[in-house]
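Heads up, one of the protein chains got dropped from this complex, but the rest are sitting where they should.
For subunit A:
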Amino acid sequence: MELADRAVGFLLSLISVSIFTYYSFWVIILPFVNSDHFIHKYFLPQEYAILIPVFAGVTLLCFLSVFIGLVILKSKKKKA
């Protein structure tokens, strides 16, 4: 049991560290590198560095509001 917990925890921390390093590289270091360096192949164009977090944030907000709306509707239906 605790091995599964440990594995999930390790996976979560690994994902978060990798996302953090990838994003830091993308935003901070990449503008300073020459345009014809090979490393640019591994990173998407710079506009996506803004679009993807904003899109994820908007999706999260939509999901939360839909969930809250559904819960409110269900509780109203049960009372009436």
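Please note the rule applied: contacts are C-beta pairs under 8 Å (C-beta built on N, C-alpha and C of every residue); 3 or more make two chains touch, one makes a residue touch a chain; residues count from 1.
The rule we apply is simple: contacts and distances are computed from a predicted model.
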Original post:
Quick one: the chain not pictured, UniProt calls it what, "BHLH transcription factor", "ALA-interacting subunit", "Dolichol-phosphate mannosyltransferase subunit 3" or "Glucosidase 2 subunit beta"?
Top reply: "Dolichol-phosphate mannosyltransferase subunit 3"
Subject >> Residues belonging to subunit A that touch the chain removed from view >> reply: 1-2, 5-6, 8-17, 19-20, 23-24, 27-28, 31, 49-50, 53-54, 57
